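Shown below is the structure under consideration.
The complex is shown incomplete by one protein chain, all other protein chains being positioned as in the whole.
Note that the chains take the letters A, B and C in the order they are written out, and that residue 1 is the start of every chain.
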Amino acid sequence: MDKKNVFSRRAFLKGSFTAILVGTGTSLINFDFPTFRKITAAELSRLKVVQSACPRNCYDTCSILSTVEDGVLKKVEGDPKSSFTRGKLCAKGLSYTRSVYSPDRIKYPMRQVGRGSGNWKRISWDEAYTDIAKQILKIKKEYGTTLPICLNKYSGNLNILNYGIEGMMSSIGDTTRATGTPCWPAGIDAQTFDFGTIYNNDPEDIVNSKYLIIWGANPSWCSVHSMHFVKEAKKRGCKLVVIDPIVTQTASKADLFIQIKPSTDGALALGMAKYILDNNLHDAAWLAQNSKGAKEFFDYVNENITVTWAAEKTGIPKEVIEKLAREYATTKPANIWIGYGMQRHTNGGQNVRNIDALAAMTGNIGKSGGGAQYAQLQTWGFQYNAMVQKPPSGIESKGNRSININNFGAEVLNAAEPPIKMLWIACRSPLTQDPEPDMVKKAFEAMDLVVTADMYMNPTVAMSDIVLPVTTTFESTGISVSYWHYWLALNEQAIKPMYETKNDVTIAMELSEKLNELEQGSCTYPTSGDWDSWISKEFNPAIYKQFGMKDWQELKEGPKKAQTGLIAWQDGKFKTPSGKYEFLSENAQKDGHPVLPIYVEEMQAPKQYPLRCLSPHWKLSINSQFQNLDWMAAINNEPFVEIHPKTAQKYNINSGDKVSIFNERGEVNLVAKLTETTTVDTVVVYEIWYKDKKININTTLKAIPSDMGKKATGMPGIAFHDNFVAIKKV
Amino acid sequence: MAKKLAFLVNCEACIGCHACENACKNEYQQEASVRWRKVYPMQEKSFDVPVRVHVSLACNHCEEPACMKVCPAKAYTKREDGIVIHDNEACIGCKLCMMACPYQVPCYDKNLGKVTKCDMCAARQDDGELPACVKGCPMDALAVIDLQEEKYQKLKASLPGYPKNEITHPTTRFVAATVGKQIRRGEE
Amino acid sequence: MKKDEVKHWEEKVVIYQWLAKYYQGQVEAGSMCIHEIAKYMRVDEPVLELEETAEYDFNRLFVGPTKLLAPPFESVYRSKDRLVMQAETLAVRKKYAEAGLEIQKKHTIPDDHMSFELVFLNYLLIEYLQNLEKTKGEKLCYLQLYQMFIKEHLSVWAFGHLQDVIEKAQTEYCRQVAIYFSAFLKAEKMASS
Partner (left out) sequence: MTELPLVLFTLLSQMAAGAFLTLHIMQSQNKMDDIVGKSIAKVIVGILGFGLLCSTSHLGDPMGAYRAISNIASSWLSREIVLFGGFFVLTFGYYYKWEDKTLRRIIGTLGSFLAVISVIASGLVYTLPARPAWDSPFPVAFFMISALVLGPLLVTTIASIKKTIVCKKAFRFMMMMLVIDFLCFLMFISMMGDILSMNHIFIVARVMIGMVVPICLIWWSLQKEHDKNLNILPWVFILIILGEFMGRLSFYQDVLPYTMFG
């Protein structure tokens, strides 16, 4: 344990943070508000280290040790007890002290008089709850249902208890939900058709790979801790191949980098498959035992695919494809890490199926050091007690109404019988993250009431009526698991909530209390419960067995790792209808997709907007979070676009010039950065929300759906990277 | 024999993630503008293929520190183990050391009215702990080495774009980044 | 101490109380601040009506939810991006502790919020006035704490803060409160050094 830890965590009293001894009752000041009280010197300074966990939407979901001195968060460090976190945090995690104590934090519930006017009035929590409850009941009376209330929540905070927000909505009756996910749906559907569900090996197993292809992923920026295991694998003789449209930071670490034409990844996989078939390098034994439709797939490949075609489609020389295919098929175990950026295209899902097929035909499934890694939800088997709530008695629930989170503006405006009249936004910022933000703004303007729970003022809060101040990770309690590694961590409350901030479960409980006060029985959400009870209700015997523990309190000593199922599909029992790996998937066909992993043409650039604009994640922020912190702004606070020198020359742009990126949807002005890491037909604008600048690359983005996503996540994804623009000097 | 401590920056392992910068700030909670450690991107033209390579640099704890030489208030001292320490009490905030340092290491903290800089976490090292940046690097790309040892003599003392060593003889040593094979598109 | 001198100190106590109420969020207390300060400093009082937008202006300056134009925290006053709960906050907390006090909402509202500093000064003056007959030592320690707190804390950052208010306030109401508070504080600082 870190030498600095003066108090062991045992000193942390059971249950919530007990109030410090209150001094003599009489008010010291002879006018009406008591502000000070007597204290003893001993109470002044105490140091403790608390178990925290980073709840962000990130592969690494780190276990954190927070050092708190006299109730002030002094610093954060990675928890060495987790073999994935290894005592390290990324630059974002290390800046948490700047977020907890930022002067920009929203401190009190406030109501905006005139949505978007900028005139805010401070209100008490009780007034906020009353306004919201009255609006809910008014809608219920007017429409006879609570469907006009729409919740838009996603991944700003993936702490299991935060599903209490969905629970709050369920407990008032049927509501409309912004369903689906902008992030990774097409890939999930693809792997659901192929394997039955998404299931990746324990990333710490990467060290056992002898051949690793990182395909359209940039872990150096988005999964920093995984790169340690990639480095370890290279040290043990693994060859690292990176396939990506641009030379990313991860591509710069590759033994072999292959720059592929965006959205043609499936063609490369099929070209490799053809070569492997021609040279009989596939694993016939494994296929016979574990797959379905291999023959049909091989027939398709033999009849329709040639390596020359693949070379032409992808822009990769023929001999390079052949060498890649031979090395991949003959080096065992060979591992493919499929990234999320790669599936954000109109043929994204199908491309993932093509790559899955490549991994299957070479028998690299169910093996340590092998696999087709995408994501996993194995460690998410909680009770979701905070989320699953009964509707009020006397209302027979016909189920929630779903609208597409990825086309939110249009679908809110078009919703009918009943129309949508009220929005609740939590863990999300649609006005910075959604495509067609002007449509989303119109939707906001059409509402009777918009409530946003957030920590900072951003364009979404600016268009809300009521903003509710929420706590940071260190002011609330929760449980965090990852969709990549297999660790489970408890997040203890490190400090008291600042100002009048509350966390989402407390908001749910107190709103329920107000609703029942105004109309008895109108909300079934529990109105009380301390953190220990909330947490313990999330656990079940299966989780205890998976993590080899008897009681969740053991997590107070440190995070725990799953002990079973660390190698995906090792038992060969696939969750497909046939129980086998399905090249041929009737489910895919049922959803209107090709039954086989055939190639689906990629989207071509329109004539007047010839340049493809990629908008990948930035290394110092996660969507709209972190860039607003002072330490991050000190490193970079100038929006820029990466352009190839040849392209820049064509528009006589020099490095540092102000340029405009535009198409029929919108325009963005940025600084030009000339670099050969991109290609002549592609520009790169990293997706960042700068708090003081009116820059949003998504204004140029149409809500074009990706091909898959409906089956597993309820709605198709967005083809973020099929965005075509033109460029001119400003 | 006293050690001769120096930073070893392994650009082969480094992924330019800035965790070292914020690990340092997380330890000492400096102002945003006071950046004791900075991660610099290297020029693409320093390599024969376009790659993203970074160099994380704090104070180089030079053999002949220019800051110590020019400081009128004698605020700088070089410890026996080679660490160049800046004494906040003595400093008068004249900022001459900022002009004299070839690597732009000393930072001016306008709230303190003084210059501050990296002291290789002297206090932490005296307690037997690693400097915050070294401990914080997710790729273990930073280390503190003793230049006296034989095996460190052959290490590179400079990189393309790193200001020339002759001025102050910095002690920072480097492992240069190697670059893999690239099949790039549309170069014809 | 003569009768009118005691009255002089008492007027100060009232001024601190109204200023504290104003910074606690009661925007309408601002007019009383101006009234009391004008009376105390024998200057004429501006005719000011409490505009409807004064509350929005007040929130834009001191409360949020947008980035505060004049953050009312000592540890933030130097530049708007600086954090709360920094060294200054803990120094102020120690000063309160020297008088055996601690704010009720410890760890939720930073100790160096303007309203707490004003209440603390008010408390010190009240204790000083209540112990006038007491022995010299006991009485003086409160006065000393008061003067030191004005010199080492409030006047170090309040002028910068009030300058921001004067420049950035959109309503005459908030600007005038800042102007009068600044004048009063200048006088207090002179008296204390």
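Heads up, the rule we're going with is that contacts are C-beta pairs under 8 Å (C-beta built on N, C-alpha and C of every residue); 3 or more make two chains touch, one makes a residue touch a chain.
Predicted model, so just to flag it, every value in this text is computed and none were measured.
Of the chains displayed, those contacted by the omitted chain across the entire assembly are B.
Within the full complex, the residue among B:91, B:121 or B:179 touching the omitted chain is B:91. Within the whole complex, the absent chain has one touching residue among B:4, B:114 or B:173, and that is B:114. Against the chain not shown here, subunit B presents residues 38, 40-43, 46, 55, 57, 66, 68-74, 90-96, 99-104, 108, 110, 112-115, 159-164, 167.
One rule holds for everything that comes next: only the chains that are shown with their structure count from here on.
Shown here, the protein chains touch in all possible pairs. Here the CA centre of subunit A is 45 Å from the CA centre of subunit C.
The mean-CA centres of subunit A and subunit B are about 34 angstrom from one another, to the nearest whole unit. For subunit A, the set of residues that touch two or more other chains comprises 97-98, 630, 633. For subunit C, the set of residues touching two or more other chains reads 81-82, 86.
Residue ranges on subunit C touching subunit A, taken from their complex, read 17, 24-25, 53, 55-56, 59-60, 63-68, 71, 73, 76, 80-86, 89-90, 93-94, 96-97, 100-104, 106-109, 115-116, 119-120, 122-123, 126. The touching residues of subunit A, counted against subunit C in their complex, run 20, 22-23, 28-31, 33-39, 41, 43-44, 70-72, 97-98, 101-108, 110, 113, 118-122, 457, 461-462, 467, 469, 495-500, 630, 633, 691. Across the complex, subunit A meets subunit B through its residues 3, 74-78, 86-91, 94-95, 97-98, 220-221, 224-225, 227-228, 231, 240, 247-261, 315-317, 320, 619-620, 630-631, 633-635, 675-677, 679-681.
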